[in-house]
Structures are given as structure tokens and as C-alpha cells.
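Here we show just some of the chains, and they stay where they sit in the whole.
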Amino acid sequence: MTSIDLNSDLGEGFGPWRMGDDDAMLAIVTSANVACGFHAGDQDIMARTFAHAKEKGVAIGAHVGFPDLWGFGRRAIPFSPAEIERIVAYQLGAAMALAAYCGHKITYAKAHGALANIAESDGAVARAIVRAVRAVDSSLVLLAIALSEQTKAAQEAGLRFANEIYADRAYTKDGRLKPRREKGAVIDDAEAAIQHTLGMLSEGAIICDDGARLKTPIDSICVHGDTPHAVDMARRLREALADANVGLRAFALP
Amino acid sequence: MTSIDLNSDLGEGFGPWRMGDDDAMLAIVTSANVACGFHAGDQDIMARTFAHAKEKGVAIGAHVGFPDLWGFGRRAIPFSPAEIERIVAYQLGAAMALAAYCGHKITYAKAHGALANIAESDGAVARAIVRAVRAVDSSLVLLAIALSEQTKAAQEAGLRFANEIYADRAYTKDGRLKPRREKGAVIDDAEAAIQHTLGMLSEGAIICDDGARLKTPIDSICVHGDTPHAVDMARRLREALADANVGLRAFALP
Amino acid sequence: MTSIDLNSDLGEGFGPWRMGDDDAMLAIVTSANVACGFHAGDQDIMARTFAHAKEKGVAIGAHVGFPDLWGFGRRAIPFSPAEIERIVAYQLGAAMALAAYCGHKITYAKAHGALANIAESDGAVARAIVRAVRAVDSSLVLLAIALSEQTKAAQEAGLRFANEIYADRAYTKDGRLKPRREKGAVIDDAEAAIQHTLGMLSEGAIICDDGARLKTPIDSICVHGDTPHAVDMARRLREALADANVGLRAFALP
């Protein structure tokens, strides 16, 4: 029996505000990407999320983003690679320390929002992320979009990485995530998303929207939890994986 | 020949703004307390300061403060001890990661501004700081005002600490730093400040403003660098220590 | 038939985050207290809220709070009266300009959270708020807790004001809002809250928790909308007022 990781973005509130149903998602996923205070999250929410993840046996990663709380890290702010290195290192350290404070351990890093989008195809930015992660703790794993510049940069630098696919996102013919502003970028129908995901897993390939198959190892599936619908889709995907005899296991445990 | 540490608050700019003459101070002190982004500092300034400190052989500590950039961490915001633990842990981790990124190493922590003032006499806050530092890295040293609740809390918890005196500040009859708003709180005359400091070192005691002596080990002297006058005073103090055959050595080297 | 105003705190999201059901509340209340970006709200949310309020014929006020997004303006940060004047003036102007941009008009101001709590009993802070409002636009009305230092300060300064009571809050024997941390501070039962409110209206008095009646004009009732339960209570109060033949009318229309 093969196994796979399910990851999701958690701890995305700020101060009095909440986003998504973290408790529900922590019962579904095996890895939690936790916001580090730059695009969302604060030290209290981080600590609470790390503590809950520990209780549930869920692995935790630093979800590092642009310093843009107002824009939720989704604005493509023009930072240089050197600035990005320091943006990543700072958040990574903050998350590692708070995880230690909670008796848990950060085992991986993942880029969020505009940073992840840019790093999917911009090699200089991808290498900046890899350099920062390695400099802070070379035993960390980088969770990155399969077939992206990030996985390539990690491989070249000798940094461990995990290849991720998205359960509810369509791919362009080049194997890139279809931009959210384009029609059909998000697969809203749960059943369609689940079949799309199972198909990619069984074929060991990204299935592009023109039908092409791009071979890639797949280590993790990203699911969302920001709406009741999304939580439900994540739960059904988990069940479908069990039915398909695919085990669930975090790619990086402490 | 005995030896002592000289510490100063550095990296206190933010974005386009600068405060004090960091380069001058790095040639004078043996330990740099570097702001961590909550009351001052940002990831770029932190990295630059860590890199310069490394070049000069200066030890670096995380100068942790309240999340209050506008008030420079000097407003007495009512945070609970648990909130303070996480405020400290977050900044400490960020600093440790950026130091690693720069090839240097955080060896100590120090509380800034209102946090330090409250922790001087509030045991619950002092213990919160100590708990956070220990949880993140129990090998760190806590640099704290001599005879304060912080040194007491560190001792009780088995956390290493360094006792610090202030070169240019008067002490109340209880051995507390005289509040800045009170007359005579700051010793503006360089010669007077130097004699006051040398007196405390040679007597191994805080000299209170009523003339009382309160015995204490002294491991470090805090000097300021935010004005040309302050830099000059720090330089003269360094020379006076050399003249008095007191060596300079960081209390916590990597 | 007498008439009364119903006011509620709206526009309390920030960036990607939302709080409460603004659309539901705009169909219930006659006045909307809109956050101005310091404790919640941003220019986009403000503009959207002003535009919706205009469509519904709802009066708008600037809900001014402490600069503390993370703490939602609920932390008692020690600002001086002069600092508070400028905090209030800045937000008031921002709201007035965005209202003009939306074709609506700010007709009143109300203090939020810790600022309101402090100003209920601290005359110096109350007078600072009044001075700021008058200086910016002396035709504005100050919406303030009945029998508070704010109403007193407004009266003395010749600034128009509206006396407000809270539908779901208990009052101490001195006629102050019972602090939230105390038992029984919030009246959770909708029916009890409605009867309490109707009682105060019919008696023209604050009903304290020891049964005392403190006479006061009542111009507005504050209702909350941050939970489905709160929205339901507001709706039922509106119906109960109609049943009691009390009309609804904003105390300050453009």
C-alpha cells in the first residue's frame, strides 16, 4: 500500500479575526502549513495551532509569505531575491521557536500566495527561498509545487523537498497552476476534484487541462479549508484515498 | 585583571529610518542587543547588523520588545504573561534564524523598553520572559538589570543570566532604575557617568542616589549610542576601563 | 409615537477578514458605526460599508479606536489626552473623506473599545474626544454612553450628543457598563435583553443591576451583529420596538 500526505493552510487568522475551520482540518490533514505573521497569523494563533497539531499528531510547516497583512500575501510586491531570503529566514525562525515553545517541531517550509506563485516559474526567487531554508536549518524539507522552479532549485542545492499537487486546481498545458483569475482555475465540484486527484496519483503525473500527462513524483496533496464546502471536499478526498487503499502519512515527521 | 562586557542597543532603525550610529558603536561594545522587528528593526536591518557584528567579533543578543513600532516599545501595553511568552519566543526565533543566515549566532536575550521596565519589578512578567527563553533555547543567557525580578526569575529557573548596570542612569534607593521622567534619571555629564560606573564596578555594588550600596555581581555595562554625545560617552568609558585595567570581553560568545 | 435610533458596529473586517454580518445588520439598524482603520476596517471595507449604508438609508458615524489592529482596539494602551485628540481627528477625517467619495456623509462619531471604556469614566479622555470632534467638524454629533463623562464633556463644550444604552449589557449600581470579564455583564437571553431595553426606554432611565433607576434621555440603542445569535437578537428587538409603537429613526441624518 502506498501512502500520501495531505497538507492544508492553517492558522490564517489575525488578532480577532479567523479564517477557515482549523479544528476540522486538523482532523483531516497530516501536515499543517501555518502562517507566520507576515501575511496572516500572529504569535498567539501560531502557538494555538502548533499545540493543536501536536495533539492530533499533525506535522507542522512554516507557511512563509510576503509582509502584506492587508493583502493576505497575495499582492505581487517586487522584492529582490536577497530581500526574499531574509523574509523567509525571519518567519522560519519565528515559527521554529514558537513550535519549540509548544513542544512541537517545524519539519518543513512552504511558500504562500504571491511568493509561491512567483517562485513557481522564477528561478531566482525559487533559489532565494531554498538558500534561506538551508541557511536556517538544512534538515528542513521544502514543500513545493511539483515540476516547479522550487523543486528544481531544492534538488540542485541538495535540500530535501516534497512534490505537491493541488486537489482542486486545474493545470495549464505546461503543468503550471492555472491562475485564479482564469475560468476553470478552481475545480468547484468535489467529485471532479477527487477524481482528478486520484487520477494524478495513479498515473504519477500532473494531468494538464489539454489532457497531457507530465510525469512527477507526488508526495503531498494540498487541500483547502477556508469554507464549509472546502472542508467537506477535504474530508471526502480523505475517504476516497482510504477507499483506494492509499495510506495517509506526513512526508516529514519530527 | 578583571573583565567586563559593554552592551548597547543596535539595529534600531526601521525601513528607511535609522537611529544612532551603529558602525561607531560596533567598534566600542562587545555585545549588541539587536531589535527584532516588534518595536524597531526589520529583517534587512537585523541581517546587516548581525553581519557587521560578526566582522567586528561582537556578540549578538535578541532585544525583544512589545509589538509597538509606533511607540518604539516604550508604551506600557497591558499584555498577560502568556502573551509575553509568545511575544518573546517569536522574536527570539526570528533573530536566531537571521543570525544563522548571516553565519553568526544569538547567544543571549534582553528585554527592551516597557517590557524591561515592567519585568524589573513584576515577577510574573519576569518569569514569563525566562520561560520563553528557556523553551526556545535553554543554552541562551538572559541579560538583565542587576538585582531585578528578571535575574531572580532566571536564577530560580536555572537559566544562565548576566547582571547589567547602566552607565548613564541613576538608581533609586531600592536599586531600581530611576524613571526617565524624573529629574536626574539620566546622567548627562560623561565624566560623572564614567566615575559612577567605575565606582559601581570597584565596589561590586549598585550605588543608589541616597548613597546606599547594594552588592551585586556585575557582568555588563549598558551604554547608549543614539546621539553623537552618547557615542562619545561610550568611547570614553571604554578608554577609562582600559586605564583602570579592566578588560573587555563579551559575557556570551558563540 | 416616540422614536429611537438603533446603532451597531459595522465594517469591522480587515483585508481578507470579515467580522459579523454587515448586510443583515444594515437592514435592521438606523445608524452604522464604521471602523476607521485603526482597530479594524480599511479604506476598501469603509467605502463598501458607506455605499451599502447609503443604499439602505442608514446614517453613518466614524467609529474611532486605538491604533491596535492586533488587539482590535480593546487593549487599554496608555495614550495621553493630546495623543487621543490626534488619534480621533485623523480617523474622523479619513472617514469623512471616504464617505464623501461614496456620496454619503458622516454625521456622528463614536469611540470604540478601550477608548470608549476609558472615556466613560475618565473626564480628561472624554474631553479630548470632544475637542477633536469639535475641531474637525463642530456640526457632528457625539454618540456616547448615557450618563458618562463623554456626554458631560460634550454638553459642557456645546457639542451635540446622543445618549446611548446597550441592549445586551448589564449596568453596575453606578450606571456604568458592567465590565465584560464580570459575570452577567452580557445578557445572552434575547427575550431578557429586549425586556431590559424596553424597560429602560419606557422609564427613561438606566436600570442598574441593583434595581436602581438613573434618569437619562435615551436617543439610541446599541445592538451587536458579530454572531448569528446577535443578529437575531437585533432583529427581534426591532420587531419588539415596532410592537411597542416606538418608531425607528437615526438621530443624525445627513
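Labels for the chains are A, B and C, by order of writing; each one numbers its residues from 1.
Here is the rule we use: a residue touches a chain if its C-beta (ideal position, glycine included) is under 8 Å from a C-beta of that chain, and two chains touch if they have at least 3 such contacts.
Note that this is a predicted model, so its numbers are computed, not measured.
The complete homomeric complex described by this structure file contains 4 copies, of which 3 appear in the displayed model.
Please note the rule applied: only the chains that are shown with their structure count from here on.
At the interface between chain B and chain C, two copies of one sequence, more than half of the residue numbers in use are shared by both copies. Chain A and chain B, compared by their mean Cα positions, are separated by 39 Å. The distance from the centre of chain B to the centre of chain C, with each centre set as the mean of the Cα atoms, comes to 44 Å.
Across the assembly, chain C contributes residues 70 that each touch 2 or more other chains. Within the complex formed with chain A, the chain C residues making contact are 13-19, 40, 42, 69-72. Residues of chain B touching chain C in their complex: 67, 70, 75-79. On the chain A side of its complex with chain B, the touching residues are 37, 43-44, 46-47, 83, 85-87, 89-98, 100-101, 132, 135-137.
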